[in-house]
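Quick notes on the structure that follows.
As you look at this complex, bear in mind that one protein chain is not there, while each of the others sits in place.
What follows is subunit A.
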Amino acid sequence: MAAHRCRYLACLLLLFLSVILVTMSQETTLGHEQHELVIRPLHSGDIYASFQFRTVWETDFMKGNKVSHYRLFPKSLGQVISKFSVRELHISFTQGYWRTMQWGQPFIPSPPGAELWVWFQDSVTDVDATWKELTNVLSGIFCASLNFIDSTNTLQPSASFKPLGIGNGTTDHRFLRYATLPREIVCTENLTPWKKLLPCGSKAGLAVLLKSEKLFHSSFHSQSVHIRPVCQDRQCKSSSWELRQALNVVFDLHTSGQSKREWSLFKMFSRTLTEACPLASSSKIYIDVTDNPQEEQFELSPATPLLSQAVVLGDRRTFSVYDLTQQVTFGTVRSLNLMIRWKSSEGDMLRPLLHAERYVTGYGLQTGEIHTLMYNNHPFRSFPVLLLDSVPWYLRLYIHTLKVISKGKDNNPSYIHYQPSKDRERPHLLEMLLQLPPHSVTEVTVQFERALLKWTEYTPDPNHGFYVGSSVISSLVPSTVAMETNITMEQPLFSSFFPCKEESSYFARVYTEPLLVNLPTPDFSMPYNVICLTCTVVAVGYGSLYNLLTRSFQVEEPNPGLAKRIANVIRRMRGVPPL
């Protein structure tokens, strides 16, 4: 059994272990800076804009020398990395849910709410204490409630989250911590510190477009920070730090466009571009024109002669490129306001190769069932997925009811990692490696029982329900074109986030919806009512017992009648002796 399991683990590691990501750098010690905006008209008619800002810092944290002089790299994050011996840090804040069915795959996926995963260096002795301190510091830096991350929502996934940068050998998941806060609301106060990390702030370059009143008036908003070590050169003798800040936003043009299907930079962001950030070595805008080779769908103005092709998410896409470092891009008016006018009104529905959904069934407040559905839309190829489910302790999973069914038959997972919860200490963790048959739906169901919380453990609005974080589905999806594995080639940022090892498939991560589950909720004035009621009962019982014990009982003279008493009162007033 053990040997069996080992083989699976080895297989897993082979599958999901990320390869060395080599990044060529042109400049010397100062580090360099790349800015990029990708705009993709979506099939649903929405617009997907994805900003990426990448800072590379040629210094070696790993070798333990204390680095404290910062140039392009923000000091606050640098201090965090060196103080907490972080090897890799990924944090994302997302408002809204990415609709894979309508929008396809995002360049950098993220679940609703806040997500944080960190690989620590193997020199860290007390990982849990460091993690606790780190979340507190990060919550200060990003003005978010990351301080609510504690042992009850922290996981140590064994296979789903492998380091994305270069690793120095170990991928021991003892040094990994993963947590999500699905309840977290993302707003301006999170955007401002995020913008502050950019070397040009929001003063120049692409970042001037990041106006919060427009960004948060959208269907989907996600901002993230990814720090990882990358190679400095092909030989990878020395490493450097890469900081990627990504911001993805989907604008709903039907509601904001006054029923006209056209948009411009100014309409989306209420700004136009006039210059690139002078610190950036490259600053480009890519517009996805793959579906529009002859301008039959939309018209792009100003037109650009620059076209580039890139393989991204298993597909070869064509982009119109605007290089902001060239003065000619801004034309005679010295300002760039990109515009798209649609010609056709409807696009057809997308069928992404992999997507997933999740929901809760059952009635009443005692038991329920979680259903996770994973769709493989590839017509003839099956591919493996890793499902990571984390369920809070107050939903008690009945793991014996776990069922995986595809095409009406049992689908035995080749690897299961299950860690039962401990009340008030840690959540359930369920990881499974599954093979999705071609053109199928795979359904994972598991039953649970709802626990009764202590009255201080309820949130301020308990009748709203309790969130359960998204499931994470990591997968190697078959690619329709040969993926770029030549890692030394200069690639645009949006296609180089997940390292790619083989030509025939690409790595994709899909998040399901978070769940909202109702727990049995008491009436919260109850404790005091109970105190009052029991006290009254006790007092009544005690009182009668007391009376019984202490009073002496005597036969009493019968009461004089009412008429006699009144007569006596009158007689007393008259001064006559009573009857």
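Heads up, the rule we're going with is that a residue touches a chain if its C-beta (ideal position, glycine included) is under 8 Å from a C-beta of that chain, and two chains touch if they have at least 3 such contacts; residues count from 1.
Keep in mind that, in the parts below, contacts and distances are computed from a predicted model.
Within the choices "Phosphatidylinositol glycan anchor biosynthesis, class S", "Proteasome subunit alpha type", "pyruvate dehydrogenase (acetyl-transferring)" or "Tryptophan--tRNA ligase, cytoplasmic", the name that UniProt assigns to the complex's undisplayed chain is "Phosphatidylinositol glycan anchor biosynthesis, class S". Considering the full assembly, A:V80 is the residue among A:V80, A:I108, A:L353 or A:V404 that touches the omitted chain.
Of the listed positions A:V56, A:A204 or A:L433, the one in contact with the omitted chain in the full complex is A:A204. The omitted chain makes contact with just one of the residues A:H69, A:H400 or A:K454: A:H69. Contact between subunit A and the absent chain runs through residues 68-72, 74-76, 79-80, 82-83, 137, 140-141, 196, 199-201, 203-204, 275, 278-279, 528, 531-532, 535-536, 538-540, 542-543, 546-547, 549-554.
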